[in-house]
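One protein chain is absent from this view; the other protein chains keep their places.
What follows is subunit A.
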Amino acid sequence: MAGLELLSDQGYRVDGRRAGELRKIQARMGVFAQADGSAYIEQGNTKALAVVYGPHEIRGSRARALPDRALVNCQYSSATFSTGERKRRPHGDRKSCEMGLQLRQTFEAAILTQLHPRSQIDIYVQVLQADGGTYAACVNAATLAVLDAGIPMRDFVCACSAGFVDGTALADLSHVEEAAGGPQLALALLPASGQIALLEMDARLHEDHLEQVLEAAARASRDVHTVLDRVVRQHVQEASVLLGD
């Protein structure tokens, strides 16, 4: 994009953030009463909603049941009005299917599926407004929803994206920065152990810079963890007050 500099000489980005700074995160758990677990998250202008059902009996064909662990079923959809240009279908297109698969992979790594053999856990995420980092927002929302459902997990899964501009790694890309077309890295981290649940990078990036970008994404994911942890603690505190403990 001509005339748009993603990182100023003073080290500020288009929206006024520093290179490693996250956008404002606001989240709430337990937004719906009917689902087993639900959460809503806002990361800057990206808004996502996650709902979890389960663990329950396998729905549909019994043949899909796994004898030793639970089946994690994910569906990603994004509202037709979520993007700048109106989408024709909320789900079922190639990008949504891919996103669903990635989420499934991420959460199979985090949920203790062996505790619920022959059962199914449904995770449905929905993007209501997209402004960059939709994968990260979905993972973070889904983590909160799975926690809200009380499904045992190894650890939080915290995700964040990172990019690379003018020799500097940028954390938590916004839509403008994504659209500029530089390299993009999506990372889902289990913060306590530092294990990576999902790693994906598009476009090209020199091998020497990879470590720097990865480090930026990991640090941002840990920052996300701090915020999510606070949200969970606050939610538990509110819930326990309501229960009269």
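Some observations on this one:
Everything below uses one rule, namely that a contact is a pair of C-beta atoms (placed from the backbone, for glycine too) under 8 Å apart; a residue touches a chain by one contact, two chains touch by 3 or more; residues count from 1.
Here is the rule we go by: contacts and distances are computed from a predicted model.
The UniProt record for the undisplayed chain lists the protein name "Exosome component 7", from the options "ESCRT-II complex subunit VPS25", "Vacuolar protein-sorting-associated protein 36", "cAMP-dependent protein kinase" or "Exosome component 7". When the omitted chain is restored, the residue from A:L128, A:M153, A:A180 or A:L210 that touches it is A:L128.
Contact with the omitted chain, checked across A:S8, A:Q26, A:T226 or A:S240, is made by A:Q26. Listed for subunit A, the residues touching the missing chain in the whole complex are 26-28, 31-35, 38, 40, 42, 45, 47, 49-51, 53, 59, 73, 75, 77, 79-84, 86, 90, 92, 122, 124, 126, 128-131.
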